[in-house]
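For this depiction, one protein chain was excluded, whereas all remaining protein chains were kept in their positions.
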Amino acid sequence: MELIQQLWQASGLYQITLGQFVMLCVGGVLLYLAIAKKFEPLLLLTIGFGGILANIPGAEIATGDGLLHLVYVVGIETGVFPLIIFMGVGAMTDFGPLLANPRTLFLGAAAQFGIFATLLGALGLTSLGVMDFSLKEAAAIGIIGGADGPTAIYVAGQLAPNLLGAIAVAAYSYMALVPIIQPPIMRALTSEKERAIQMVQLRPVSKLEKILFPILLLLLIGLLLPTAAPLLGMFCFGNLMKECGVVDRLSDTTQNALINIVTIFLGLAVGSKLQAEVFLSASTLGILLLGMVAFAVGTASGVLMAKAMNRLSSTPINPLIGAAGVSAVPMAARVANKVGLEANAQNFLLMHAMGPNVAGVIGSAVAAGIMILFTSGL
Amino acid sequence: MELIQQLWQASGLYQITLGQFVMLCVGGVLLYLAIAKKFEPLLLLTIGFGGILANIPGAEIATGDGLLHLVYVVGIETGVFPLIIFMGVGAMTDFGPLLANPRTLFLGAAAQFGIFATLLGALGLTSLGVMDFSLKEAAAIGIIGGADGPTAIYVAGQLAPNLLGAIAVAAYSYMALVPIIQPPIMRALTSEKERAIQMVQLRPVSKLEKILFPILLLLLIGLLLPTAAPLLGMFCFGNLMKECGVVDRLSDTTQNALINIVTIFLGLAVGSKLQAEVFLSASTLGILLLGMVAFAVGTASGVLMAKAMNRLSSTPINPLIGAAGVSAVPMAARVANKVGLEANAQNFLLMHAMGPNVAGVIGSAVAAGIMILFTSGL
Amino acid sequence: MELIQQLWQASGLYQITLGQFVMLCVGGVLLYLAIAKKFEPLLLLTIGFGGILANIPGAEIATGDGLLHLVYVVGIETGVFPLIIFMGVGAMTDFGPLLANPRTLFLGAAAQFGIFATLLGALGLTSLGVMDFSLKEAAAIGIIGGADGPTAIYVAGQLAPNLLGAIAVAAYSYMALVPIIQPPIMRALTSEKERAIQMVQLRPVSKLEKILFPILLLLLIGLLLPTAAPLLGMFCFGNLMKECGVVDRLSDTTQNALINIVTIFLGLAVGSKLQAEVFLSASTLGILLLGMVAFAVGTASGVLMAKAMNRLSSTPINPLIGAAGVSAVPMAARVANKVGLEANAQNFLLMHAMGPNVAGVIGSAVAAGIMILFTSGL
Amino acid sequence: MTPLMSAGVQLMLVGMGTVFFFLTVLVAATRVMSAMALRLAPVPDSPPESASVTPGPQSRHPTPDEIAAISAAIAAHRAARR
Amino acid sequence: MTPLMSAGVQLMLVGMGTVFFFLTVLVAATRVMSAMALRLAPVPDSPPESASVTPGPQSRHPTPDEIAAISAAIAAHRAARR
Partner (left out) sequence: MTPLMSAGVQLMLVGMGTVFFFLTVLVAATRVMSAMALRLAPVPDSPPESASVTPGPQSRHPTPDEIAAISAAIAAHRAARR
């Protein structure tokens, strides 16, 4: 009966391609990492599941009028979702440690070298003919080194939508791998003695400072680098809602219902970019490789910057907290704390590392603004 | 003064049609059923109120740029709202009883006969010239027998938007009437002795099984019937978020803020389809009639299937739980439990009935996939 | 190096205009009022921050594909956001005091005179050549006198989008200034003896009355003035969800997650209308001036109406509660209570003032319907 | 008087007229509705004091006091567990 | 039988066939999956009674009783503070 034939030809078994099969496995791996290994579960679970949905043959959930494609167009192409997430992150961020010790901003600056080194790496591979990345694509890949999910997704959505899936997966995977990637680099670049350095107790920070800082930050970025203003603007808005103390119900919702809802759809939409025909390419391998480099270089430059600052200044800085400059909040700060405790059981670096940690978020947003300014025109 | 005349001609009193008056009463009845009788209040209250708004003469809330029409276009035509609701339902569903006794899936399959019998009924009335339903419309009407709100709305939105209001109202009304519709049928088809059958205690189910099941279900549907993948995919996603235990904040929001927000707008948007000129037609009467048939047939086939299984297998099944196969979660399972207790005060069937109950959700999603596959092309 | 020149020319410092500088200061002032003075912080903080974002030179957040412009188009041009807010306000409103003493509805009616006096004022300034407002614009400005944020934003979005920023800022600022604007007027128009009048204890109100009232209100507005039905319809829907007691989870979400999320984006979107080139004009000054007049006239007419009613009726009304008729819920009711206590320490007017207070919301929605009916066609 | 002004005056008259007419009808309708409602459900289930704008316990946000109370409870519990 | 009816009958046959075929496959696959899962993680961590449709404590709405309990606690605390 020809209805049965029609049924068979519409089935996934009949339509599935090797690529889709591979991507279903990749989706499964992401779910495994999220659930069993607890690697950034909020994002890798949603991205992984979105990837599986996007590779079901014939379902067309991630194309045309399919749910995931609609969500992608509405939320990612417009940049709305990453900006809302960034607002939520701002509402969960405490600038206290940064305000208590503003010098640590320099560590957050140095760590951004990973971004630009990766940019060069991507262009290098292209010049060698190994890969074929445009300047825009290379810039988007570089931002992986910012170790900041929403920033990477925002920039990729603007500069290289075709690579968004791979970039987001790389960014979140390596953020989850920070406890494995960073420690060897940190140990290699520091002596036992340096890792044991104790830092001076942070001064208390007043409420007024915490309220004024996000406004100050927004005005400075607005005056110097407006292309970074959307990202940092929403970040500062979230932080101001948290610190001002007069809109707690808004801040509360931003940190919970709103960021959770957007995270679900952001993850699914990013996952929709894991379609076999888009994702399975040499460039994805290149991106995963370059992303690893980005994290390593960023970590190293943060540590080296801290050592340099120790040369110039009297008040000692434990170079380990330099590694937190890549952001990957709060994982990188915890890693610095952990490695510090190994060297000196009395050495609690967590609070000190939170400074460069959030500084890294600002730093990579600035780098993102630069990338957008100089390449989006091309 | 001609302003006053203008005011009078713009008034509802001047513009109201008999149909609108009737529909305002219908809306009132739905509110009464929701508030006084507590019939599916979450949906009947919102649908009823939406229906009233849609029939206010001259307000044009449900047409053009009116709020309800915008919400309908954005949320129902795209299928986004029912899919999100389905995700939320998945996040509130426990597959434990089903996993403990997979055989009960057959009961969920049998009960879907109500869907196809209704399809035939609708076509029969058309052949007799009583009604005039296309195959698409008949398919959408049949899904009422799935006793599953979001599935019915999703399918109607795809295949027969013009009947969506009547189909949704019928589906939710009869789901609320399950405690009245099912018991007589259940008693008629079973002996006192059968109703008193005690079932063996369900085995404990491990967390791992609960995590793997939604993934397994999605892969199978993807390989065999991709047109059902959007519905079951979102359902499995919600269930995985609940069971995996690593994204509790997302699962929490999905079960509360998100599903509540979408329910409000889904109900209003469905209500916007209760406009007099669309709703007041013979087909609506036909749909209400056929929907009743669908529930009755589905209940009967579930019970008969359970009796058949008792013939074939040694481990006894209480045929009452077959009635839960129509889904209408969790009402139908409670009904089975209640009728069972009447026959045997020691007989707690609730957990055993939850298996066919959730199996019915899967079954009707599969039936929905079939309908979309074979009729949407026409 | 010409990259650096490009960077400099893209910077805010290079591009900033005097107008933008002024507006950045205005935004700062709004933040100050919201945070330090706690003036309507939920709205003035979000509007103020949106205003700052909208005036960052070169960021283009409030134009084209910028986030704030997208949010404005989706949420305000369509009227969706103010309507959702109104639904949330309805879900937080208790009509008890109004039902206990329906006469107070007249006070809510009288206070709307402020709206129409302001309309005349705006047209007068135009006739004198001082300003240049069309009838539509004058109508939108008048609604400031409704002392009801969402209503003002809804009407401005429909009739005078170009003035929306100034109108919203005026409405919320004066609502915050109610404790300063109203008392002198109230004292000037009443004698010590009148202010000391004690009112009879309010009768208890049954649940059934509270459930029926929103439905009654909607039907009446639908029959008499459909153009006000979208606003009052959503208001009644929210109130019914709260009072019916069968959809508490929806009512709960409406009063929290949903209204908070929409408030954030409503505020930012309104702020996007604070762009220098739009906001810095003579008409803004005119609007601020007229808005002040609107509040003053509304307060006065409410008080005078109460005095008139005292003439006609035996049961005494304390004229102070007439001032609450402008709405500005619940601030105006608190002001009436406070001024009343000054005159008579035993005189608790809060509950009595809540009646006219919510009546004022209904009254200004009716006035809004009139404005839309008679001017939107022009 | 300019045509614009006269249009405004007309709008004011019709507007205030409508507002008063509508609210008068509403007062009457409300009285009738209340009378019928009280006949159907005589015993009021909400004391007069209960009337207020603040949402019910379920929906309102906890006050600092209450957060303190809850936090204290949690802290106590944790201490107990150690 | 009209062509419409025969189309309907065909659809019914294919439909019910597919539903049963799919759920049969699902039953088999579930049995295999469970067997493997129980080999990997033998000890069940959820007692049979726990199986239910109601979401966990985190997500479900508090019942009036519980609200009463919590409110009482808060009230007690406030009283204590005065």
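Every chain is named by a letter (A, B, C, D and E) in the order it is written, and numbering of its residues begins at 1.
In the analysis below, a residue touches a chain if its C-beta (ideal position, glycine included) is under 8 Å from a C-beta of that chain, and two chains touch if they have at least 3 such contacts.
Every value quoted in this text rests on a predicted model; they were computed, and no experiment measured them.
In the complete assembly, the contact with the undisplayed chain comes from A:Ala100, out of A:Leu42, A:Ile56 or A:Ala100. Only one of the listed residues, A:Ser206, A:Thr315 or A:Ser376, touches the absent chain: A:Ser206.
On the side of chain A, touch with the chain left out of the figure occurs at residues 91-94, 96-97, 99-100, 102-103, 105-106, 108-109, 112-113, 115-117, 119-120, 123-124, 126-127, 135, 138-139, 201-210, 212-213, 216-217, 220-221, 224-225, 242, 248, 251-252, 255-256, 329-330, 351, 354, 359, 362-363, 366-367, 370-371, 374-375. Interface with the hidden chain, as seen from chain C, comprises residues 1, 3-4, 7.
Methods note: only the chains that are shown with their structure count from here on.
Farthest from chain A in terms of Cα centroid separation is D.
By number of C-beta pairs in contact, C-D leads when C-D and A-E are compared. One inter-chain figure worth recording: chain C and chain E are separated by 45 Å, centre to centre, where each centre is the mean of the chain's CA atoms. The mean-CA centres of chain B and chain D are about 35 angstrom from one another, to the nearest whole unit.
The multi-chain contact residues of chain E, meaning those touching 2 or more other chains, are 11, 14, 18, 61.
Among the residues of chain A, those touching two or more other chains are numbered 3, 7, 249, 252, 256-257.
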